[in-house]
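Beneath this line is the structure, given in structure tokens, with notes to follow.
With one protein chain withheld, the remaining protein chains of the complex are depicted in position.
Note that the chains are named A and B in the order they appear, and that numbering of residues resets to 1 at the start of each chain.
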Amino acid sequence: MKQKIKYTGALASLLVTGMVWADELNMPVGVTDISRQVYDLHMTIFTVCCIIGAGVFGVMFWSIVQHRRSIGAEAASFHESTRLEIAWTIVPTLILIAMAVPATQVLIAMYDTGGEDMTVEVRGYQWKWQYKYLDDDYNRTFGFFSNLATPQDEIYNRSNKGEFYLLDVDKPLRIPANRKVRFLITAEDVIHAWWVPDFGIKRDAVPGMINELWTIVEKPGVYRGQCTELCGKDHGFMPVVVEVMEEEAFDAWYAEEVVRETERMANLSKTFTEEELMAEGEQVYNTFCASCHQVNGQGVPPVFPSLIGTPVVSGPRDEHISLVLDGVPGSAMQAFGKQLDAAQVAAVVHYERHSWGNKSDDITQPRDVIAIQEAGQE
Amino acid sequence: MSEVIHADHHDDHDHGPDKGLARWLFTTNHKDIGTLYLWFSFSMFLIGGVMALIIRTELFEPGLQFVNPEFFNQMTTNHGLIMVFGAIMPAFVGLANWLVPMQVGAPDMALPRMNNLSFWILPFAFGIMISTLFMEGGGPNFGWTFYAPLSTTYAPDSVTFFIFAVHMMGASSIMGSINIIATILNMRAPGMTLMKMPLFIWTWLITAYLLLAVMPVLAGAVTMMLFDIHFDTSFFNAAGGGDPVMFQHIFWFFGHPEVYIMILPAFGIVSHIIPAFARKSLFGYDSMVYAVASIAFLSFIVWAHHMFTVGMPLAGQLFFMYSTMLIAVPTGVKVFNWVATMWKGSMTFETPMLFAIAFVVLFTIGGFSGLMLAITPADYQYHDTYFVVAHFHYVLVPGALFSIIAAVYFWFPKWTGRMYDETLGKLHFWLSFIGVNITFFPQHFSGLAGMPRRIPDYALQFADFNMLSSIGAFIFGFSQVFFLYVIIHGIRSGKAATARPWEGARGLEWTLPSPAPYHSFTHPPKFSEEEAHS
Partner (left out) sequence: MSEQPTNGMTSAQRAGVKKTLRQAVLIVLGMCAFVVALVPLYDLFCEITGLNGKTGGPYTFDPATTSADKTRLVKVNFITNTNQGMTWQFWPEKGAVRVHPGELREVNFYVKNTTDKVMVGQAIPSLVPVKAAAFFHKTECFCFNQQVLQPGEEMAMPMRFIVGRELPKNVQSINLSYALFDVTESMAHLAVTGGE
């Protein structure tokens, strides 16, 4: 008896320790009404499993201890009991029905996508996310790509890993707190999945098809998630980062962003200095090109060619621009024409032609890129 | 298993095995073929295991250290394919080959030549599949579930060889199943009615029908892929009016029954071992049979629970949630019955019993996480994270695999005529048990904390769990090499086994001498109540 009390005490203290740890080990409670409901469901079903488990394993271990031949246990001869069979069919069924009720309620709440305050399109690419803020006036619709911001040096263990290693992007999705935001999820190429654990939402991004999700976040902050459907080489390197802003701050940012979008269009006719081009080019290169061609331009031949002294970087510049714009079909080299604007393409081409010992005497400006784009249209 | 060759017990009118390589190439003997299957699956298990260790080595610490992401994806894909189609399934077919004729009282399988063919397809199928790893562009890298369009439009060129290999495996499985069904339905000893069949026979009969039903579905899925890739059709290509989601529906219509194909025979094995070492008849034989049949039926109407996040109408989500939860009922009945079998028994804990008990406990834990995954809203958080990885490894490794290991130890004396070393066997058990839990238990936590599956590198908060998991994986990997030693040691220098080395074991196979004669029952045996399981 005394021993039993000791065991119970040990078990209780284990449970308490477990609860202290639980925060780190468990599903996040999250910052939305839905995520809390999901968390409650998770804890309920987990508790049910623990209780059933304790019962079943308890009986089993009791039996293992008490009904062993080494302590002289004789085998009984019973081998069926219709009553027992019926009991352990019906009782679990009732427990399951009790469980299905709240689960159904939460699911119905999740499907209530109407009454949104704003809509954001989320598009999965190999291997980045694109966010578009949809507006009734198509000219005010704007969007941007959200790329992994973790440097290659951290990934390849050449420098210390930052706090948000692999969970940091160059430009996060921004949404307002306390408003119903609807997400339309789709993909460019293969299937991806968009997930923010703290919101309690996840949905597959399927090419050619849209899915919807919604959320109302109560607490401003930065929330991080990842792609959760195998989508090829860099599946592990396309994080989801959502910055939830106070409503006023969001409105101000949104208005600014619409203006910036118009300015960006105008920027394309500007002439940049060589320093500006190199600085912008380095940033673009490290974000879009370095994962394959490496930070030092050496690439990983033969799959990812080197950019040092090769015909592409030392040959005709216009061919270099076309290659960046249109990619190389049937290879890993994508067509960047869609995701980079002319200014960015100009900068990265200029950077590649003037780095790592490459010495080209040309200067690439956005208008050179636009000329090639337009030449293609004639 | 060279002992079989020297077993000198032939009946007067019986011929023994051929000598040398020809024996194995042209054999139509169920024991030879069973042996081939088992060794083949063990070697696939080691190859798949090495791939798992490559994965765990890369994941030991954050950052990319040993392999690049491209190769990492090939490893996860091939690890899954090889373990499912190359290790677990052929091992069960191997066990069926050894045991079905002996347990039903038949001289051999009903279709011995087809038996030979169905085995010899396999080495070629897996040879083709593994060779893709050395092709330009690499082998399959799209996950063992090969979702389109990653496996079609965006696949490496070697995908065609992969498709061909899957077709061959499917053909082998279908032939194997037909053989098992034909043997069970037509060659039972007089007096062995359906409801008196050993549970291993029952579970395999149902499994074989599942295989017949779903292997053509898998073949259909890969054929459509082949057409999309080479003949410009658009089954799964949205551009041509196809639908990538349809691929997932077809795949999981095959895939979910496939999951039960890998666990039903395990139920059968455990239902033999627990009564034997509890020295007490199996509790609730009839309900065990009905439970297996209902699980098999339910397996056809739950497939979309693998696809809760794909975007289905509410009614669909609810249907698949309810039907999935329902599976817990017959599964629970089985667990309760095993516990009731142990209750008031006279138990001893030899190696097969240890593995069987570990099976019940750890499979049930896998069942619990399965029940949690069935709750659709919660599944949105679990889906495609390490929680799922932990779940299916709990049902497949200490589930399916432990049952296979338990079966090998349990029937080892009957197959070889020798006893394995009990101390070594127990050491193997404890190493495996500790290894498997250190490997997979922490994965529940990394999954809940948000770590997606199939990633070669991870954020810093998952580091501790992953390191633990990797350490466990190496312990587990080592313990399976040790298993090989225990087996070889037993074959070479084990003590001679009696016909019935486990006093509590029941069944026709134990009425044969150990090792069992080359042709099992040349004259139909009389099936007495003594050997019945109910």
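Throughout what follows, contacts are C-beta pairs under 8 Å (C-beta built on N, C-alpha and C of every residue); 3 or more make two chains touch, one makes a residue touch a chain.
Since we're looking at a predicted model, the values are computed, not measured.
**Q** Among A:80, A:243, A:326 or A:362, choose the residue that contacts the chain missing from this document, as touch is defined above.
**A** Of all options in A:80, A:243, A:326 or A:362, contact with the hidden chain holds for A:326.
**Q** May I ask which residue of B:268, B:284, B:311 or B:417 touches the chain that does not appear here?
**A** Of the listed residues, the one touching the omitted chain is B:311.
**Q** Using the document's definition of touch, tell me which of B:214, B:451 or B:486 contacts the absent chain.
**A** From the options B:214, B:451 or B:486, the contact with the absent chain belongs to B:214.
**Q** Considering the complete complex, identify which of A:44, A:89 or A:141 is in touch with the unshown chain.
**A** A:141
**Q** Which residue among B:196, B:249 or B:489 touches the omitted chain?
**A** B:249
**Q** In the whole complex, what residues of subunit B lie against the chain that is missing from view?
**A** 26, 28, 106-113, 153, 174, 177-178, 181-182, 185-187, 209, 212-217, 219-221, 224, 232, 234-235, 238-241, 243, 245-246, 249-250, 253, 311-314, 316, 519, 522-523
**Q** Considering the whole complex rather than only what is displayed, give the residues of subunit A touching the chain that is not shown.
**A** Against the missing chain, subunit A presents residues 113-116, 119, 121, 123, 134-138, 140-141, 184, 186, 188-189, 206-212, 326-327, 334-335, 337-338, 373, 375-378.
Here, only the chains that are shown with their structure count from here on.
**Q** Express in whole angstrom the distance between the two chain centres, defined as the mean CA positions of subunit A and subunit B.
**A** 33
**Q** Where on subunit B does subunit A make contact in their complex?
**A** 62-65, 68-70, 73, 141-143, 147, 149-150, 153-154, 238-239, 243-245, 278-287, 309-311, 314, 317-318, 321-322, 325-326, 328-329, 332-333, 335-336, 339-349, 357, 360-361, 364-365, 368-369, 371-372, 375-378, 380-381, 383-385, 445, 448-450, 452-461, 534
**Q** So in the complex, which bits of subunit A are touching subunit B?
**A** 24-28, 34, 37-38, 41-42, 45-46, 49, 52-53, 56-57, 59-60, 63-64, 67-70, 73-81, 84-85, 88-89, 92-93, 96, 99-100, 103-104, 106-108, 110-111, 126, 154-157, 161, 163-167, 189-191, 193, 195, 197, 200-204, 206-209, 211-212, 225-237, 300
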